[in-house]
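Only one protein chain is missing from this complex, and each of the others stays in its spot.
After this line comes subunit A, so read on.
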Amino acid sequence: MWYRSASFILDKNQNDGVLAKPESRLLSPTAPPPSMAETLPKISAYYQTRAAHHGVVTSDWLAQAQAAVGPSTEDAASEDSSSLKSADTGKAFSVIDEFNNWRKQPDLAEAVAAIRALASVIRSSEATTMMELEIELKKASDSLKSWDTTSISLTAGCDLFMRYVTRTSALEYEDFNSAKSRLLERAEKFGEISYKARRIIAMLSQDFIFDGCTILVHGFSRVVLEVLRTAAQSGKLFRVFCTEGRPDRTGLRLSNELAKLDIPVKLLIDSAVAYSMDEVDMVFVGADGVVESGGIINMMGTYQIALVAKSMNKPVYVAAESYKFARLYPLDQKDMVPALRPIDFGVPIPSKVEVETSARDYTPPQYLTLLFTDLGVLTPSVVSDELIQLYL
């Protein structure tokens, strides 16, 4: 779908070949997470995950999840790679499983889960040469990416991980083990950075929230929530307008969270954005992915809000971790891999009526004011610079 350079195209083709091979298929049966084995195939897995994370999380589900996650992560983290090696035979170690384990932590972004899973791939690798290890890593990241092609941050996270981890002089170490440990170090570091990204962004954005301001938020973004929480905790006085966030009512969830923090919240239906825009001082949104043009792909309705904000000269701020930077360049709304999700209208819809089930839209960079990322506060055009520097 996208390439970073001439050689990248070749990689891509190879990847396709790899994916078609049986061994990678071996991995896929394990893919569907246990909790959603029954999900419809046409629903974007990304939104399934989100639903799982953002839906009503019962305490027992959480406990269950923790129980499931705890041991394996502990293992992965603590166990010596040699012991893992001996334990795992051949293909028994599956990135997808690992990924799913990580993914079950509700606070962990999908991409971070993938990054952690990839790190554990290195750890448990039985490769004896650098080349082997790299190939193994590549396969793992490809299978992760193919597990959910609709998740931009997953794909971007995997790619960035590969870039960050493998583009190092470590590969030139003579000794394989030291090279591997160096690689692992980098992988852990990257995971750590990604994990901390939210905090960094929250800190960076504090300067932009002033007392008495009104913030419009759209959808449920953990980064935005973190930003608002940090602001509230530091004693800032502001109020928040939450859109309803149909169809999965993410706005309702966010308003719940905010109410818990004693932040004044007002709920709007999605179509009331323009109506209330004149009261708004800034728009804060998260992003599913930040694309190369500097625009963002985010939950359906973001584009609309950005347009309204632009026409009323309100700043639109995007909070997004840098692992969401994707080498995508949509030209328009249809120029994306569609992510679908069912919409419940509450009444039966005649079969002749077509329903737009796309879950997200693309907001071009000219409608965005600033991006808050863990790389700093960026204008949209810097995204491409960062991507070019990362990938080329």
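Here is the rule we go by: a contact is a pair of C-beta atoms (placed from the backbone, for glycine too) under 8 Å apart; a residue touches a chain by one contact, two chains touch by 3 or more; residues count from 1.
By definition in this document, contacts and distances are computed from a predicted model.
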For the chain omitted from this view, which of "Prefoldin subunit 3", "Probable cytosolic iron-sulfur protein assembly protein 1", "Translation initiation factor eIF2B subunit delta" or "Metaxin-2" is its UniProt protein name? "Translation initiation factor eIF2B subunit delta"
Among A:R327, A:R341 or A:R360, the residue in touch with the chain that has been omitted: A:R327
Among listed residues A:T166, A:S293 or A:T363, the absent chain is touched only by A:S293
Absent-chain interface as seen on subunit A, which is shown: 1-6, 9, 292-294, 327, 329, 331-332, 334-335, 365, 381, 384-385, 388-389, 391-392
